[in-house]
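The complex appears here without one of its protein chains, the remainder shown in place.
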Amino acid sequence: MKKVDMSINLGGLQLKNPVMPASGTFDLFEDNNLPYDTKVLGAVMTKSIFLKKRLGNPLPLICESTSGLINALGTPGEGVEYLIKNKLPIFRKANQTVIVSIGGDGVKEYKLLAERLDKVEGIAALELDLSCSNNVDNIIIARDEFLTEQTVAQVKEVSTKPIIAKLSANVTDITKIARAAQRGGVDILSLINTVSAMAIDIKTKKAVLGNKVGGLSGPAIKPIALKMVWDVAHTVDLPIIGIGGISNSEDAIEFLLAGASAVEVGTAALINPLVMLEIIQGIEKYLGQQGYSSLEEIIGLA
Amino acid sequence: MKKVDMSINLGGLQLKNPVMPASGTFDLFEDNNLPYDTKVLGAVMTKSIFLKKRLGNPLPLICESTSGLINALGTPGEGVEYLIKNKLPIFRKANQTVIVSIGGDGVKEYKLLAERLDKVEGIAALELDLSCSNNVDNIIIARDEFLTEQTVAQVKEVSTKPIIAKLSANVTDITKIARAAQRGGVDILSLINTVSAMAIDIKTKKAVLGNKVGGLSGPAIKPIALKMVWDVAHTVDLPIIGIGGISNSEDAIEFLLAGASAVEVGTAALINPLVMLEIIQGIEKYLGQQGYSSLEEIIGLA
Amino acid sequence: MKGAKLIQVYAKVLNQTEIITNHFILRIFSPEIVKKAIPGQFIMLSAWKQKDPLLRRPFTFNRLFPKEGSFEILYKKVGKGTEIMSYLKAGDQVSLLGPLGNGIKFPQNTKKIAIVCRGIGVAPMLAIIDKAKEKGIDIYAYISAATKDLLLVKKEIKQKAKSLYITTDDASLGTSGKVTDFLEKTLKDTKIDAVYTCGSKRLKRHIERLKELYGLNAWVILEEHMACGFGACKGCACKAKKDNNHKGKYFLVCKDGPVFPIDEVEV
Partner (left out) sequence: MKGAKLIQVYAKVLNQTEIITNHFILRIFSPEIVKKAIPGQFIMLSAWKQKDPLLRRPFTFNRLFPKEGSFEILYKKVGKGTEIMSYLKAGDQVSLLGPLGNGIKFPQNTKKIAIVCRGIGVAPMLAIIDKAKEKGIDIYAYISAATKDLLLVKKEIKQKAKSLYITTDDASLGTSGKVTDFLEKTLKDTKIDAVYTCGSKRLKRHIERLKELYGLNAWVILEEHMACGFGACKGCACKAKKDNNHKGKYFLVCKDGPVFPIDEVEV
């Protein structure tokens, strides 16, 4: 089988292959002990970082639903300075392409974060988490066209890096939000974040999660995410990173055929840390078997 | 264990218990051969009927996703006159409480249908399907506040029956749509309909369904539906029928605790036709064990 | 099945054999269902408790053993449901819903029938053959497959049929021609009262042509993706043939079929 070209350029972000972790579902420590070499990934991605330290939501933070995971972490984290000092070096060692995901309470914080990170070496792109469905304290920017456009525009003003806007599925028409991000000057779209969800414990008669409501991820949401990627790919001329329930190479290929140029993998890699490696190999094999010589040939074919 | 009162009054619609089929997932024929007596149900519910005969979408119409079912039927049916003549007598024989679900291409058709059905005996309530996610030819009314309010108001003008508005999960803020329906004068809300979704066949590189996109139902969407019921129950003072992935009595109880006064069961009853009977018995047992004497006591407890 | 109540039961697996790679015969004990079953009907089966896979899977009766209270299905492993089934062994439990759909009916005074099938399409045929034998009806069998090994239950059919005609695409057994050419030859000098086919659009087309030429009674046994199997979801629609006065009509394969007069449905 001939060698296929797995590389892809996403609006200025060059990846050697289209598979990377989803924000918040991947972390690296000094003693990176993952059972594979993370250099094989298209990129690595940090958990969404805020300016300041955040404690996150009350416990419990996660629960399982049928073929899904509901989390209400509330994006705990040590803040951007800690990230730059303690985490970034580890991420840079792990992969040549590091994407930093940023969160914020309001437009201004995104801008401050982007400004701060623009001065830092070794960051390939920023992903703006505009869509976390379980932060009680901040509004979901990606549910509003105006806020989305503004946030992206402000970030673009101060950042020289490719900017990815991460969209929410909890909207009436995701293509409108995508277009708003485009007007703001975004380079890449990623979708979807977790879907607003909850679980109730019928013994205690209370919400299971400390935050009561959370965000659903995993195989359950795959058909929803795929439809949104398809919709956006058919209306907005921007590269798309598909996210949502991708658990194997077949799922990833569905997203590519729907119009995504790359994919992020979250929940599946919590269960099988080797899954991204398997997905990369699976896509490569599929392309070869189907007689393609490059990844780009199948993007949006469906 | 003492006998518990399972009855419930939903804005004028009196049910002997809170469990009924979801529209489009239940049908009765001359030779009603279901393995239980449908008289035990809180109500029976027809598939959404249009004024005229509809062929529905191109084949295939359904496919499975992880813990979900995607359908793109396009609401085929013989039209309202056929329903009145051929189906209604069968439904009336099967249960004392018959709810007719109606669909329409635009506000006017809902009104015409409601007018026609108001003259027909033996219909306890109408459910307005404002939210089918796979009819190519008609817009989704429940994605728009104005259209929702208008449709309900027009129907209320001509109908003397309790009106249920069935809402869509594919909206930015379902409580706004719920309030719009309330402004229109609706008596009851039901939610959610299927969630917009799709699947792609990586062998043919085409959408699996004839209509390309469809609607996701089943256990996969349960946490999403529960969250929406919770949201609406906390903002709008109207009785709610909870729908979405309910597969056993525990699921049904979660919806009741979240604030639903009744539930509809769809996909689960396709797999296990006895499931509604099991759910009724399960709720009754739970209420007894927990020391309640009526269903109403647990509604909205969470 | 007018009026007969659907049965939903847990049933025990008696045994399972992999007859050739990825093709299995599963024998299940369920007197309630066998008692009512008619060849051509089917069951919805689940061998999983959790919600992935979600839906039951439809399988036709391969053989019915009313005396033993058991039946067999013949299936091919193609996806996650049939993969789970392939691990079933004696003593395991499956959940069944059935019998579903309309089975076959021989026209009055039937003396000779033909069965025409390809590959896994043979699944409902042994039950039909057994029924015919019981009634003293002669069976003419026409079976085709990609290759010799995929001529499933060939031996059993050979034992019971008056004549057996075989074609394989690679000519590994029989010729590589159209198996319906053999049927046409038979029709030239023999009156066949009913023809049953399953498993191939092409076979259906050829038999429709023969029907027109020879005025046959012919039925096709269809498959369509099914969520419920009992008429509730409308997911298994198939188009009625337009030139048959059924303009714009759909049938439900599960409820109106799966056995259809061959010229009434499009596939």
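Here the chain labels run A, B and C in written order, and each chain numbers its own residues starting at 1.
Going forward, a contact is a pair of C-beta atoms (placed from the backbone, for glycine too) under 8 Å apart; a residue touches a chain by one contact, two chains touch by 3 or more.
What you see is a predicted model, and the numbers here were worked out from it, not measured in a lab.
Under the touch definition stated at the start, the shown chains contacted by the missing one in the entire complex are A, B, C.
Of the listed residues A:Ile90, A:Leu270 or A:Leu301, the one in contact with the hidden chain in the full complex is A:Leu270. In the complete complex, the residue from C:Gln50, C:Thr147 or C:Ser176 that touches the missing chain is C:Gln50. Summary of contacts with the chain left out: across A:Gly56, A:Gly122 or A:Gly185, the touching residue is A:Gly56. Residue-level contact of subunit B with the missing chain is found at 66-67, 219.
Against the chain not shown here, subunit A presents residues 24-27, 29-31, 33-35, 47, 53, 55-56, 59-64, 66-69, 71, 73, 76, 218-219, 247, 267, 269-274.
Listed for subunit C, the residues touching the missing chain in the whole complex are 48, 50-53, 80.
Heads up, the rule we're going with is that only the chains that are shown with their structure count from here on.
When every chain is represented by the mean of its C-alpha atoms, the one lying closest to the mean of all protein C-alpha atoms is B.
Work out the mean CA point of subunit A and of subunit C, and you get 48 Å between them. Between subunit A and subunit B, the centres computed from C-alpha atoms are 34 Å apart. Multi-chain contact residues of subunit B, defined as those touching 2 or more other chains: 66-68, 219. Shared contact sites, meaning residues of subunit C that touch two or more other chains, fall at 51-52.
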